[in-house]
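Structure incoming, see below.
Only one protein chain is missing; all other protein chains are in place.
First chain written, first letter: the chains are A, B and C, and each begins at residue 1.
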Amino acid sequence: MNESKNANSAKPAANSMWGGRYANSPSEIMERINASIDFDRRLYRQDIAGSKAHCEMLIAQGVIASDDGAAILGGLDAVLAEIESGDFEFKTALEDIHMNIEARLKELVGDAAGRLHTARSRNDQVATDIRLWVRDAIDSLDSQLKALQEALIAKAETHAGDAMPGFTHLQPAQPVTFGHHMLAYVEMYGRDRARLADCRKRVNESPLGAAALAGTSFPIDRNMTARALGFDRPLANSLDAVSARDFALEFLAAAAICASHVSRQAEELVIWCAPQFGFIRLSDSFSTGSSIMPQKRNPDAAELARAKAGRIYGALTTLLVVIKGLPLAYGKDMQEDKEPVFDATDSLSLMLAAMAGMVSDMTVAPDALRRALADGFPTATDLADWLVRVLDMPFRDAHHVTGTLVGVAEAQGVALDALSLDAMQAVEPRITQDVFSVLSIDASVASRTSEGGTAVELVRQAAAAARERFL
Amino acid sequence: MNESKNANSAKPAANSMWGGRYANSPSEIMERINASIDFDRRLYRQDIAGSKAHCEMLIAQGVIASDDGAAILGGLDAVLAEIESGDFEFKTALEDIHMNIEARLKELVGDAAGRLHTARSRNDQVATDIRLWVRDAIDSLDSQLKALQEALIAKAETHAGDAMPGFTHLQPAQPVTFGHHMLAYVEMYGRDRARLADCRKRVNESPLGAAALAGTSFPIDRNMTARALGFDRPLANSLDAVSARDFALEFLAAAAICASHVSRQAEELVIWCAPQFGFIRLSDSFSTGSSIMPQKRNPDAAELARAKAGRIYGALTTLLVVIKGLPLAYGKDMQEDKEPVFDATDSLSLMLAAMAGMVSDMTVAPDALRRALADGFPTATDLADWLVRVLDMPFRDAHHVTGTLVGVAEAQGVALDALSLDAMQAVEPRITQDVFSVLSIDASVASRTSEGGTAVELVRQAAAAARERFL
Amino acid sequence: MNESKNANSAKPAANSMWGGRYANSPSEIMERINASIDFDRRLYRQDIAGSKAHCEMLIAQGVIASDDGAAILGGLDAVLAEIESGDFEFKTALEDIHMNIEARLKELVGDAAGRLHTARSRNDQVATDIRLWVRDAIDSLDSQLKALQEALIAKAETHAGDAMPGFTHLQPAQPVTFGHHMLAYVEMYGRDRARLADCRKRVNESPLGAAALAGTSFPIDRNMTARALGFDRPLANSLDAVSARDFALEFLAAAAICASHVSRQAEELVIWCAPQFGFIRLSDSFSTGSSIMPQKRNPDAAELARAKAGRIYGALTTLLVVIKGLPLAYGKDMQEDKEPVFDATDSLSLMLAAMAGMVSDMTVAPDALRRALADGFPTATDLADWLVRVLDMPFRDAHHVTGTLVGVAEAQGVALDALSLDAMQAVEPRITQDVFSVLSIDASVASRTSEGGTAVELVRQAAAAARERFL
Partner (left out) sequence: MNESKNANSAKPAANSMWGGRYANSPSEIMERINASIDFDRRLYRQDIAGSKAHCEMLIAQGVIASDDGAAILGGLDAVLAEIESGDFEFKTALEDIHMNIEARLKELVGDAAGRLHTARSRNDQVATDIRLWVRDAIDSLDSQLKALQEALIAKAETHAGDAMPGFTHLQPAQPVTFGHHMLAYVEMYGRDRARLADCRKRVNESPLGAAALAGTSFPIDRNMTARALGFDRPLANSLDAVSARDFALEFLAAAAICASHVSRQAEELVIWCAPQFGFIRLSDSFSTGSSIMPQKRNPDAAELARAKAGRIYGALTTLLVVIKGLPLAYGKDMQEDKEPVFDATDSLSLMLAAMAGMVSDMTVAPDALRRALADGFPTATDLADWLVRVLDMPFRDAHHVTGTLVGVAEAQGVALDALSLDAMQAVEPRITQDVFSVLSIDASVASRTSEGGTAVELVRQAAAAARERFL
């Protein structure tokens, strides 16, 4: 394929992937399959923080001399500064972020650098790094989810009283308010936040000090490093500490579930801005045109938010498969944990940002919502409930009578509240004029006063309560 | 294919699945794709409990008359008794468990039965049923996980002092004890229990009273039904209540992660009972023979436990895909939530039972574990650590010297502690006789006294602590 | 959980055949995890066919005596008749379909039955059975796909001339005809058939005679059994023959891809029968009502067809995970191949039947299609193309001018062909009256005469060609 270097610069591994290149150079293949620096460089900050905590503990415990320790700490800060300023040269030959940093440390501080790796292994080091990274990702995603909830609650407040068809099976079912609909998503994203918070508890335990797999004979203090890094506690078993990746699986699962919520809302946005629905209009910022059709106004961001759920599901699948059937303790397979975690985090972050942006910017069309209520007899349930409440019919009988009346209205091509009383009494003689008090859209909405229902006042209260609970 | 009815009796849907049959009868196809009674009958107990709670609330709130209510409650008890005694006839024509029960209720108590469905819908009913079922499944799986932990802790206590090679990359790495290895799994299963417990919080909220999607105009008391069914609270938004399935996704994710742990341990059991390893012998109960090879003793249960992880991953994938892009509120797609939940629960339950049985029954071979320590220089790290500690070498230098000494030993075909002091000093003159104090297996194990390490006394303490924490 | 036996009767427990060999009775757990008779009974016909072919070959090769062989053949026919008549008692204690049949054979014909298993193993036996089953499933699904194509082509012929909005991003893009849209699916399902046919080539090779894994010392004739069972040839390597399951993976992948097509079409049906679209009306047979909302007419079958894609994806995931990292040759993990294959086949068969039924029965609403063309300026591309063709504008400039004109029309609230020539010339003075010849829906459709385009005559030709190619 001979793709040019330039074209592949975003993905350096790709340009030499093809057949013949490998024939004479097993070591090149090995370097390519083995090196992780292209992606684990994202752990540089966590890696340096972990090394500093480890070094300070080694000093405190007298395992390394203070002056060596000071040199290491200063050197690590220098490396951090180099990376953040863009002056650091990452080398594939050094395989991973840990060795890149340690090699540079040695250049900067000399032999003392060799003492940093006392009483630890890359096995506990990488487990520490990735846990710290996932913890930060959780905190960041939590902020984004909160911002999205805020956008939804604001929309709910603005449109607490705007009636629209509530759908089941994408068929009009009963009137609800637009605000009520927005608040349903506030609940979903609230549970996503709770899931991430629960996951965080299991992420936030320290593997550091497990060394390769068995612990170490050096007199280390695992509680000290755990505290320094903000972990809740050291993990209790050294074999488990280096081989566990269930924290990453749980994170990916929480991300996938959250993505399923985004995909549901994105689907609704796509449907709602089809002209046949016309419930909303996305802002220019979140619409795109066509290279061929000049009139197009496409909800690309919503479609991509929907699609990226697939990507996060894929990341979860990836890591579940990697972990399946893996004996203890560390195996190189585990190196494949990072890219799915990174990609799922990036994707979900982007999905949440796009969804918050679309919700904030979109224009709701109350008139279109109201017009849509003309279709599908959405107050039929209200009629049935009236028959139960006023005429004391068993619900099943009321359901049957209502079905008949819907058939009559459909044949006449009118809404239920446009049927004459005569026409109704022809079906059920006991029906009175009072029935019309429940057949309007507004009456229907107003009647849904059961806890969690869509009555306008309840929606306003729910929005206020959501502010309390989530923001 | 014309499979006989008898051959397919376990899966009644299968026997008429083939092409031609459908040509003339759309309604038959519709019944077959639509009916759920073949699997949702497993919800009968939850459905009846939910109906009783709903009925009692309707009575209390004056929505239905006491005598009607009493008839319904009595009738529901009668239906329950019929089902549990095997006298109930499930009918596919009645589509699902809800209608099967309601239809029978009507036969038993007459018109009053028609009042039960007042102020509810199948949408909130089925959401209630499946939440109750998942809650029970979580409690049951928690018990099984606890039993498995107990079996592992008992094995850990018995073999707290039996050294074995700890592996990384399936290569001998450092000595650990068999007990320490067992306790690593105790930690994993402990986190699985914590995950299920966290999931339970989100499962245990009541959708009942959301009705179809919008709430109801009847003066219901959702807190009363929630309390009666042991839910923590009613769900806050009626649209969310009927369309949320993230609780089921979270349950499947927790099951999948737990299954990954079982698969890892199962892989180890399979490897350990290969004669090349011979670390354990499974009991007769958990071994099988071959139809052709009379000498075989196969770890079928371990293999199946490993394989069924795939099945649970598949169930998770299924529901994630079903939910993707689904607009609110209820869609029939959601009917596909039950079979993956049921199958994953059954599979995981069986995996945990089999694993607990295998662990309890297996015979550990301490001699084989010890023999295996002769391979692979598992105390090389101890030598390197001695160089650091006693000679004050930087670890990186010590690592290099040790590598050279391993090469010498490998060339001589002996273990590290069988090298002569002369041979060692030829590589590093400062090495003294004292080095041999760290080169034995037992010395290595004894030295791993860092928190969470494999020193025998720590393993005993960890086993005791695990009893406290988990049992 | 304590579900009653009755409620669980669809999933009974198991037993074991290995009792005699071992000191202790196999535990109930082992029986339950190990037995496969609950699902592999579906292989009874394939198993008997394979045994008969094997027996006839053993006779022909002189491995067993003719009278023994005749007894076995007669016995196998008798067993088949018993199963098909429903008189056969399947026993979980006998573990699987193979042993159930062999045990019954022994009851029927005595000791001769013991000679049937000469020169084979359950490993090659089960691989043969499942390949035969998958081959039959492929043939059956192919018939169903053909029937679905036929329904689609018929609809395409009826509505070859009915214009509708073609959508991209669920936004109106350009006019197409309903027939053209139907034929797009004919192409997809045609490729699904081709995929299944290609898969069939790899399914249809015979493992029989590989014995346990190494071949056999008996003078068997693998070509004879292969021919007898309709296989194309024996598999070339005995280890591969018993451990390969890629044929099943490929089948599941083809099923999953086909299911993705069904899910796409199902999504469209769901959207199209929302009243906002109203493009089609599903027949009563494929619509359902609501337990609470008497007016509902829900497209449940379409939703279930869409959802079951998830189930088939899940089956594929399951088997991919089961196979991952499995060493040669047979492992018990492979027993987990059957249920995903069976379930995916049943699900896809039902999806295809439902889709064919829905398509055949649905009523298309040409008026609604035509009305929908009023929205979204679907002939904007025609305007741009006119500017290119007649005024020789570069397309990019024409695209820009058209965008401006769409903006003018939008501001006026009219369709493009309702703009005055003056208004057009205000934007681009060279526009002439001739432009209106391309701005009508019918002119637009008629102009799309490029190969594969939507011009009515081309659609009619394409439908005729599809009949030739596929039916």
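Here is the rule we go by: a residue touches a chain if its C-beta (ideal position, glycine included) is under 8 Å from a C-beta of that chain, and two chains touch if they have at least 3 such contacts.
Values in this document were obtained by computation on a predicted structure and should not be read as measured data.
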Under the definition given at the start, what are the shown partners of the omitted chain? A, B, C
Tell me which residue among C:R45, C:H181 or C:K338 touches the hidden chain in the full complex. C:H181
Selected residue (touches chain absent from view) among C:I97, C:A112 or C:L348: C:A112
In the complete assembly, which of C:S27, C:Q295 or C:T454 touches the absent chain? C:T454
Interface with the unshown chain - residue positions in chain A: 1, 3-8, 10-14, 17-20, 22-23, 26-27, 29-30, 32-34, 38-39, 41-42, 44-45, 83-88, 98-99, 117, 120-123, 136-137, 140, 143-144, 147, 211-212, 283, 285-286, 288, 290-293, 298-301, 303-311, 313-322, 324, 331-336, 339-340, 342, 345-346, 349-351, 353-354, 356-357, 360-361
Given the full complex, what residues of chain C touch the hidden partner chain? 21, 111-119, 123, 166-170, 173-176, 180-181, 183-188, 191-192, 194-195, 198, 201-202, 209-220, 222-223, 234-244, 246, 249-250, 253-254, 256-257, 260-261, 263-264, 266-268, 271, 306, 309-310, 313, 316-317, 320-321, 323-332, 381-382, 385, 388-389, 393-397, 399, 438, 445, 447-455, 458, 462, 465
Interface with the undisplayed chain - residues on chain B: 167-174, 270-271, 273-277, 289-300, 303, 317, 320-321, 324-325, 372, 375-378, 380-381, 383-384, 399-400, 402-403, 406
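By definition in this document, only the chains that are shown with their structure count from here on.
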Between chain A and chain C, two copies of one chain sequence, what rotation angle (nearest 5 degrees) aligns their Cα atoms? 180
Just how far, in Å, is the C-alpha centre of chain C from the one of chain A? 32
Could you grab the centroid distance between chain A and chain B? Build each centroid from C-alpha atoms only and quote it in angstrom. 24
For chain B, give me the residues that contact two or more of the other chains. 117, 123, 211-212, 306, 309-310, 313, 316-317, 320-321, 324, 331-332
